[in-house]
Structure formats: C-alpha cells, structure tokens
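A single protein chain has been omitted from the complex, and every remaining protein chain is retained in its original position.
By letter and in written order, the chains are A, B and C; residue numbering begins at 1 in each of them.
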Amino acid sequence: MTVAVPAPEPAIPEPVMTLAELNACDVATFVAHLGTVFEHAPFVAEGAARLRPFASADALHRAMVELVAALPEADLVALLAGHPDLAGPAARGGTMTAESTREQAALSLDRLPEAETARWDALNAAYRARFGFPFILCARHYGRTAMLQVFERRLAASRAEEMAAALREIAQITRHRLAARLAGHGLADLAGRLTTHVLDTSRGRPAQGMRVALHEVTGALPCGTSDPLVEAVTDAHGQTGEPLLSGAPLRIGRYELRFHVGDYFRRTGAVAGDFAFLDVVPVVFCIDEPTGDYHVPLTVTPFAYATYRGQ
Amino acid sequence: MTVAVPAPEPAIPEPVMTLAELNACDVATFVAHLGTVFEHAPFVAEGAARLRPFASADALHRAMVELVAALPEADLVALLAGHPDLAGPAARGGTMTAESTREQAALSLDRLPEAETARWDALNAAYRARFGFPFILCARHYGRTAMLQVFERRLAASRAEEMAAALREIAQITRHRLAARLAGHGLADLAGRLTTHVLDTSRGRPAQGMRVALHEVTGALPCGTSDPLVEAVTDAHGQTGEPLLSGAPLRIGRYELRFHVGDYFRRTGAVAGDFAFLDVVPVVFCIDEPTGDYHVPLTVTPFAYATYRGQ
Amino acid sequence: MTVAVPAPEPAIPEPVMTLAELNACDVATFVAHLGTVFEHAPFVAEGAARLRPFASADALHRAMVELVAALPEADLVALLAGHPDLAGPAARGGTMTAESTREQAALSLDRLPEAETARWDALNAAYRARFGFPFILCARHYGRTAMLQVFERRLAASRAEEMAAALREIAQITRHRLAARLAGHGLADLAGRLTTHVLDTSRGRPAQGMRVALHEVTGALPCGTSDPLVEAVTDAHGQTGEPLLSGAPLRIGRYELRFHVGDYFRRTGAVAGDFAFLDVVPVVFCIDEPTGDYHVPLTVTPFAYATYRGQ
Partner (left out) sequence: MTVAVPAPEPAIPEPVMTLAELNACDVATFVAHLGTVFEHAPFVAEGAARLRPFASADALHRAMVELVAALPEADLVALLAGHPDLAGPAARGGTMTAESTREQAALSLDRLPEAETARWDALNAAYRARFGFPFILCARHYGRTAMLQVFERRLAASRAEEMAAALREIAQITRHRLAARLAGHGLADLAGRLTTHVLDTSRGRPAQGMRVALHEVTGALPCGTSDPLVEAVTDAHGQTGEPLLSGAPLRIGRYELRFHVGDYFRRTGAVAGDFAFLDVVPVVFCIDEPTGDYHVPLTVTPFAYATYRGQ
C-alpha cells in the first residue's frame, strides 16, 4: 500500500503526563501542562485544577468545556476572539500557537495559492463583521474543500447558532489537544477508519490483485480530484491489508475510490478487447463522521457491480 | 430530455428508390443511384446490376461486398486507396465525396484543433507507410477518442489482418450508405439504443424526478468528459421517456452516466446536510456494439447502489 | 406459460349495459340491472337512479357508496347483516346470491375440509357476537390464508373501526360488481400485475430459458406452499411473455417465486457437479395491493443474486 506522505507536524514541546500525575501535581504544574489546550485561555486549566481529582480524561475534558460554556457572554466572546483565522494572516505569518500551527499546516492553510487566500480572507472578514468573533472549526476534522463549503453555509446562520457551533468545535479541538498531553488517556473516538473489500461475484471469491486508489474530491466533479491519497492492491482476501485510512480522524468531505476492475478481469481472462463494459469503477461518497468506521466494499462481475456503506 | 444538438449533415442529393425499382431499372439508372455507395468505385454497382434481381436489401449488400472481396489484391488495394484519410487534408479542404464529408463532419474531423490534426496526420502517414493504403474505419460507429485508440492498436497489426479489417469496415460503411438510398430497406441493426431506469430500493418504487446526464469520456479519467450528450429527468416509471441514445448507431467508446442521487433523496426527505453519503453517482462504462441494446439501470438507497448491463 | 386452471365461475345472468343506457333508462330497468350490486340492498340502486345522470362509472359508484355511508346506524347494520358469512352455512348450502357465490367459490370457501370450516364457523360466531354484524371482506382481494390472518386481527378492533372497515370492503366488492354490469366502464385499478425478469449478470445479458414457478404460501414456511399457480420459462428478454399474474385483482397474501437457476447455469456451462452453490433460488414476498404493479426481478450469477420490488 502506497500512502502519500503528509508534511511532518511541528512537535508540541510539553512532556506527556498521566492523569494520576495531573491529579496530584501542584496548580502551577497543572496549568503549565494544560494551559494551552484552550487557545490563549490558560484560565480554563486554572479553573479545572481546582476541581480535581478527575476519574477519567473524559471527566477532565468535560469539566473544562463546561467552564467555558458557563462564561458570561462577553468573556466567551473574548475567548472565541483568541482563535486565529483559518488560513489567515497569523497562519501565513507563522505567529500562531504551536497547536494551531500544527492543525492548520496539515491542510497547508499557511501556504495557499494567492487566489485561494483571497477567498479565505473575504470569508473571514465577512464572518467577523457579522458575528463579532472569528470562524472556528476543528481543522483536524475537515478537508479544505469541505471546510469552505461549511464556512459559506455557516455565514448564513444566526449568532446564537454560531456561538453554539463554535463551542462544539472548540470541544472537538481541545479533545485532541488534551489527548496529546495525556499518557494512556483512554479517550475513545479520536480516530476513524475507511476500509474496502472486493468480491468477484462471477466466481464467488475475493478479487485478488485489483488496484484501488482513494482520491479526495477537491473541486467540482468530474475533474476536481486530487492525486491519490492512498493506493493499494487487494490481497487474497480481497482486502487492502491495512485500512485505506486509519489512526487519525477522517476528514469530512467527498472522496472517490477507483477500482481497476478492467485490468483485473483481463488478467482472469473474463474479458478482452479495448472496450470491455467495465474498466475503472469510480465510487464517489462523502464522509461526515470523523471518528466513524466506513466500509465501502465492491461486489463485481464483468457486467455488474454493487457498493454500499457498511461498517 | 435535453439533447446536445449535433451539426446538421449535408444532404445526400440522390432521390430514394425502392428495391423493386432498382431491380427493374436500366443499368445506368442503377449505377447513377448506387455508384457512390462504395467510395470512388462505381464499378461495384455496375457489377451488382448484372446480378439482379435481389430478394432483399441484405442480399444486394452482400453481393456488392462479395464483389469487392473477390477483387485481385492490386485492385482491392486501389479501391482501399480511394478512401480519404480520417481527419486528413481532403477532410479539411472540403474535397471529399458527399458521403465521406457527412460521415467525418459528424465527428468534427474536418475542423479539429491544430494539435489534434498533427496527431492524425502522423498516424495516417505511419499507417500508409506501413500498409500501402489508408486507414479505413466506419466513422459512424466510433467516438473520436475510441477511433484514435483503435488506430494505434491497428498500426501494430499485420498487413493481412488490416486488409481484412478494412473490408469489414467498408461493409459497415456501405451498409449505412445503401440504407440511405433504399426506401423501406428493411435492413436490421443499423441503430443501437441506450436506456436507463432508476429504482429507489429503500422504498420499493421507481425513483421519479432524478436528474441523469450522459457524457462521453474523451480523455483520461477523471477529467476527460465532454459536456453532456443528453440530460434527462426520470419519470414516474423511473425511466427517461425516450432512450438516452437511439435512432443511430451507438458510437464505440467510453461513457459516463451521472445520477443525481443526492438531490433526489434530499427531496424525498431521506437525507439532509452537506455531506450525505451519496451525492452524484457516476457509472462509467464502454459501448462496443454500435447496434446493441444497452440498458444500464441503477438500484439505489441513500447508502447503497447497484448497476449492471441489461438489455 | 402454464397456468393452474381455477374452477369456472357461475355467470352473472344480467346483460351488460352502457352508462349512457343506464342514464337514459327508466328506474325499474336501472334497478333490475344494478339492484344486486349491493348485497340484498336494491334500495341503493333506487336511490342512485334518482341522482342520474352520472358523468362516469366512477361517479355512479361513488354516489352509491355515499348513499350507504349516509344511512342511519340501524339501517347500515341491517345492510351489513345482509352479507353472508365467509365460508359459512349459506356458502356450503348454496343459498347465497349469485355474486357472493361466485366470489366465495373462487377461493373454494364453499367446499373447505371440515377442520377448516370449523375454524371459520368459530371466527364468524365470535365476530357476530362482538360486533352484531358479519365479518365482511372483499373476497376477490385475498388469498384464503391472508383472509384468516386479517380476520383474527380485525376481531381485536373496535366496533367503530370495524364499521369503517366493512364500508371500505363493501366499496371494493361493489366496484367489481358494478364493472361486471357496465360495458366500457373505464374503471381503473380493477386488476393488478406481477411480472419478473431474470438478468445473468455474469454475462451481462438476459437469462433465457430459465424455469420460474409462482406458488402461494398457504401455511407456515417452509412447507406451506401450494402447487404452482403459474409456471413459465424465460424468453430471450429474460421475461415470461405474459405477466405471471394479470387481468384480475392480485390476492393479498404471501407468495414464493422459485427460479431454477442451477439448471440454467448448468446449461450455459457455468457450473457443473451435484452441489453447485445455487440451485433453486426461492424469493418469498407479500402482496398487499390488489391493484398494484409488482415487478420482482432477479439479477444472478452462479454465486450471487439480488432481487427487489420494482414496478
């Protein structure tokens, strides 16, 4: 399985601690360790320190989120205002916090082509003008195209809806940040999985040796697909060994799986010639659960196929 | 159903006659009427005139083809040499026979962009150099992309194979030309058909009101699709009223059907949100039987679909 | 296509008239012709005669049903009481009206084995005791097994629900009776249709020559199926020529289609041996719309199949 290598992430400098250590340490150590989980808001960690001990990482995270949700509106807006714009001047200038830098760099939001930057700038400005705080989204959960699509839709929402949405996104952002600082955190649902499986139903057995490629759909169909995110060849079980995607949240957005069915059936002798009925079978689908388990199999003959979302 | 309108064809000037009239007329009239069926080879019609009467248009056509097949090699090569290059100087200069003009114009072979013309010129020259006669193909049976693909493959064949292939193609070309001159000819298999049908298997009924578009795939996937050849909206039977393609030979090549599944299920209330699992379902397939009956249906739920070649 | 021949129906003696004739005739003729449409209730026809002319058979039928629905409760109960028990003493004794005789005879309700008769007698008695009128059902719309299943469920309903249900059933019964007396009645939805279609998706073409049998499921699965109602062999289109069922209302109930897939694939050479994966493929389904259009196709390879309700 060949995987397109993403750019390496800047390391978060803090050492990892256990929950037991965090329950036992003094307040200064606690805040030093968790003060940057909420962007420019170490007071959230200070508040949480007073509520110790926590029975689980989940309980700690919930307590922090509740502290933020309980803020008077002016303070909450100030906290929201502490977040950098997505693909904004701070991202391009390299002046964001280490965490935001890492999160935005994974999508190249700090080095977009000029035309795209202009579009983000316009959206960011419109959002701030309308709501009085920046647009906040858990960048780990989105592809860049999906992010823009959501951005435009959210611009039309009410201020109350957007404050609620910003809080939900911050809860997602900080869940990942907390997990990175907590050894053995036991936080479930931080990653998703995409798998496939190819059955040759003309022979009643797995299709072995079929090439499969996963692309992100970044523009209007049919042209807007990226280079493959992953390419794989099916094994004796019709599977790809490792999942196509795993070990991280799935990015919300549109994807295309391409199954090289024609090459497979030419090799088994089932078809011949330049214009066999099926050649490359594209399956276009959306992911909208970053921590979901997506199974997108193909059952196929030289003249028919079926696919579905399984789990 | 919206159909992309092709350029109008220049009319073939001859009046249409019946087989009975052709069986009864004098040789000069017979040759005047059918002399241009075989390109620059009125002697084929002359030969056929002597074999009258014919019981059917099919028998007449078979007799003409057999006269050509029985020619000594030098004469056969001369007959092959009478055909114009595809997308060649005669096409661009407007100096072909009326029939060839019409056949090539339908694919715009007379007005290609310069880069593409250069490619055809190179292929035509290579073919003539290798085999001693021009590359001959029934232009009504191919898309332009498929034609180039076949051209390159046939360049690698042997001379004997290519003489046989040229004869087969001439039989196809002349079958269509004869049909245009014969009232009530009864020649079967001059046209093909492409139909579709959409079933909503989550509700056990036809999917009504789903937009469907048919594209020709003219380049490498995923970008190389044309503007839609046909667009339609499914009716109460999940069908498109008229076939997507009919009334003419289907052009050999690769096609893409796009089913606008997401819009349909949003309207029925089955899905909501920006990232429903299925949105546009592309089905990419090849046609290789110009006179075939292709039925490419879709059975679909918001999370699954199947398609196949039926008839 | 072989069809199990049902017993012939006793003829309804009246001549058929047209709507125009019924609009124009005197009241006595009108009542003589339509007086038996509502069981033992010629006054419905008398009432309708005064409302002439009718623009359509539908309008006439609607008017008659509304006359009944508007009856004071005591009169309505008397009208209901005029209906014979299903499979009751009048059916066995041959003392029902010609119409009821015909309707019940088609299901052999007049000549059931003793054990079954006892069960009907018990149900009829319980129903009359509970509601004060007999159980009424449009016998043309049900199989015998389904009828018993509905009977038991309806015994648990309220009296108001059952009066409404009886009226709905009478509307169905009389619609068919009226149609039998009206030449060119134009009443839609008097019949349903069951069709099938078999596609061999390992070859991308219709499965020709496959034996298909339709059974009614009259008892507990898997044993309770009748002799085949219809047997057919698929043609070159993978279809059965005529529909499996048509020209009459479909009887509500459970059915089993058996596709003789193994014989077909042995003949095409796709499988061999005593224990091929698929042999007879049973598809068990229910019909609950007597005037519906049921299409139950099969797409099949030697190792896979799919079916669905289409239309």
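Odds and ends about this structure:
FYI, a contact is a pair of C-beta atoms (placed from the backbone, for glycine too) under 8 Å apart; a residue touches a chain by one contact, two chains touch by 3 or more.
Computed from a prediction, not measured in an experiment: that's the story for all the values here.
Annotation: of B:R111, B:R153 or B:R203, B:R203 touches the absent chain (contact as defined above).
Touching the chain that is not shown, out of A:A48, A:L199, A:V230 or A:L257: A:L199 (per the contact rule at the top).
Seen across the whole complex, the unshown chain contacts chain A at 199, 201, 204-206, 237-238, 299, 306, 308-311. Seen across the whole complex, the unshown chain contacts chain B at 201-204, 277, 299, 301-304, 306.
Touching the omitted chain from chain C are residues 146, 149-150, 153, 215, 221-223, 225, 252-254, 256, 258, 273-282, 284-288, 301, 303-309.
Just so we're on the same page, only the chains that are shown with their structure count from here on.
Centre-to-centre separation between chain A and chain B, using Cα means, comes to 47 Å.
Chain centres here are Cα averages; for chain A and chain C they lie 56 Å apart. Each of the following residues of chain B touches two or more other chains: 306, 308-309.
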